[in-house]
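Let me begin by handing over the structure; questions about it come next.
Taken from a larger complex, these chains appear in their original positions, while the remainder are omitted.
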């Protein structure tokens, strides 16, 4: 679907000082790169500088595999926490799902329409429920019957499978299992969950029931990177919808689904376009 | 500002059964009342029936002071928790404020434009800061220098003053003192607070600082009736606004102000128009 020429995307954070943009843009110019988009942001509280710059590499004088090495001296000089991505290297996603299929359908349909511009490598579930959906969309389906006894073993198999297929993004599209620290550690900042409340309100189980009990007038959803602390990872995106006293728990679930789908898909697009930096359990979003 | 003829407003909840609407509307019809607006709502979970009905009393055959007595047999028959209000009996509000004046200004300006259709009887503060604002709008100002030692004594004086002036709604327009259970008990479901977060997230002190630390992508405000449990009372209205990683705590405070003002003013209008029933720490809103 991409009509654009291939581009390189540099993301970094570093202590703020003079000359960073000049040196980075001079580096790009030296090799004949044309900057397509660039954002800088300075956090005065921590004196940290954040930057995302994307440049056309179709005539770049350096072959792409040599770019990191050539850039490294600048990164070292400014003590950057950095990475370089390429727009034509497609993200390889695995979707984890349990029985609820609305987020799964949503991701698959947005993928089909070219809106989610990544490869969906597999669907992985602890139930057989969504297998026919996987078949309809032509995505390989893997069934891992996780329970308390098998969890550790199953996770090892999952990790092996994901690595074998070069998966670099795990999407928890209403996956009702908690991942172990071991699993999370393997995919640091590469697991995106959708939680069905506006966190930090209603963390944990049954957020719609909690919301109903409390009598809130808005409900929401939160997409975040998964960390070892449940529902505590860096928030990528949130949104809400109005509800009223007339709504039953079932109504909240139904209204919430629309927000879950929107919030998850926006987070996926931001991740896939390499627009997110994680800094101190918060996200910097370059949109 | 009211161009409408005077009307009576009946609000009640009761166990659901047949014939309630028929009997209530027949009562109104018997005395020649014309129904202007009416809402019913049935909560299947608790089998409770809620109703608000408003009728023109300009030709009503019963004088208004006799309406409650005439209606009482129906209320008893259906075991109603009920009240009758009259549209031309204006709510008498007292506004409690500390130093922050944006909500105070907002309420006063909406009052001036006829949007908040009530009497603002007094402004009451634990600081002298807002006295000039009270003077500009011609509202009596009372200064109560509350501190730990004086609190009990001050509250007694406040209660006496409010009763003396027939105040029936206390508005905490960013009032930075916690009211005692004694005070709350005197104005059950008649104290409206604006809290500067989307509760239950960020209850307690410094919610904008908490929101900044957590890195949320939306912030909000909540208006609720005050109960003995801090920030736990029945929620009347909530709303949110988007924020980003670029926003400092000061930015959050600034963006939050707009939501606080909107949410507080909507709650006041609902209360003043007698559109709120409290049921099991939740609100039923007849809008």
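We just call them A and B in the order they show up, numbering each chain from 1.
One rule holds in what follows: contacts are C-beta pairs under 8 Å (C-beta built on N, C-alpha and C of every residue); 3 or more make two chains touch, one makes a residue touch a chain.
Keep in mind it's a predicted model, so treat the numbers as computed, not measured.
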Given 2 displayed copies, the complete homo-oligomer in this file holds a copy count of 4
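In this text, only the chains that are shown with their structure count from here on.
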If CA atoms of subunit A are superposed on subunit B, the rotation in degrees (nearest 5) amounts to 180
So how far apart, in whole Å, are subunit A and subunit B when each is placed at the average of its C-alpha atoms?
-> 42
In the complex with subunit A, residue positions of subunit B that touch it | 41, 44-45, 198-202, 214-218, 220, 234-240, 244-246, 248, 281-285
